[in-house]
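What follows is one structure encoded as structure tokens, with my remarks underneath.
Every protein chain except one is present and positioned as in the full complex.
Up next is chain A:
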Amino acid sequence: MLTFIARRLAAGVFLLFVISLLAYLLLSIPDLDVARQLLGSGAGQAEVAAKNHELGLDRPVLVQYLDWLAHALRGDFGTSWFSGEDVTQALRNRLPVTASLMVSVTLITAVASFLLGVWAGVRRGAVDRFVQVLGVAGYALPGFLVTLVIVLVFAVQLRWFPAIGYTGLTESASGWLSAVTLPVLSLSIGSIAGVSQQVRGSVIEVLRQDYVRTLRARGLSPARIVFRHVLRNASAPALAVLGMQFVGLLGGAVLVEQIFGLPGIGSMTVSYTTRGDIPVIMALVVFTVIGVVLINLVVDILIGWLNPKARTS
């Protein structure tokens, strides 16, 4: 297991390196003319050139990248070209917002999907059809529409939750809970729809296996069969889907953060990318890749723990 984790981590570091290089190259291709954006349309050619030199943009792209990499390895992500804020500090403020959304959504998705999926897979009949309709509906409804309706109903009309804004978990736990409830609900619907169908499918498949029939024949209680044996085998594919959902959530987070006015990295990514603020974007890329690598690692470890066969592969 340890070598497995070590191998995965090494692959992750390699991935991080490759993606950061690619991202830097991609960011350098469009001529975003950062210096002119900073100086305004009235600035002369000489001022623009001086600014480019000050920002180091007059060097070859690879040199720029290596310079960035050398600083980043020491934990120095620099300052934003536009706002002058310290990038590390900015991420420290914003990452918890998005992270708390994504972790909450993933946990809720995991619990709800397993409950619904097992319920549908074991009971079948009307219950199964109900869960399936729920799944299709949740999957088919566009995320932004669901979010807008949720805001209108629960925030604007009923006033149960705030329509906008964020309160840190360390500031006030109840404030945090009320601030993230609607965003989490909005993001959860689609992912529960996807993962619960996966769980249902796997449960049904495993229930058909010979060893389940054997267990039944031995007189084990249905609950014990489902929770000790079926779930263990049905979980692996569901966990893999859950891991992918987590990564996909970043895209949904952009939308949800905009609608709820949350100061997370989703909305940050959009506004800084369009301006070409390379120090900020590169830091976002790095932390996103780290997040994705870690989540995949956790999923792999869980799958390995549930199913010994997976550890060797």
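Everything that follows uses one rule, which is that contacts are C-beta pairs under 8 Å (C-beta built on N, C-alpha and C of every residue); 3 or more make two chains touch, one makes a residue touch a chain; residues count from 1.
Basically, contacts and distances are computed from a predicted model.
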- prompt: Between "NAD(P)/FAD-dependent oxidoreductase", "Dihydroorotate dehydrogenase B (NAD(+)), electron transfer subunit", "ABC transporter substrate-binding protein" or "Response regulator", which matches the UniProt record of the unshown chain?
  reply: "ABC transporter substrate-binding protein"
- request: Based on the whole complex, identify which of A:Gly56, A:Pro142, A:Gly165 or A:Pro222 touches the chain you can't see.
  value: A:Gly165
Message: Considering the complete complex, identify which of A:Gly252, A:Gly276 or A:Gly291 is in touch with the unshown chain.
response: A:Gly276
Message: Looking at the full complex, which residue from A:Ile19, A:Val103, A:Leu134 or A:Leu148 touches the chain that isn't shown here?
response: A:Leu148
Query: Which residue, A:Ser28, A:Asn52, A:Asn93 or A:Gln132, contacts the hidden chain when the whole complex is considered?
result: A:Asn93
- line: Against the hidden chain, chain A presents residues 30-33, 36-45, 47, 79, 82-86, 90, 93-94, 148, 151, 155-156, 159-165, 167, 172, 174-175, 177-178, 181, 258-261, 263, 267-268, 270-271, 276
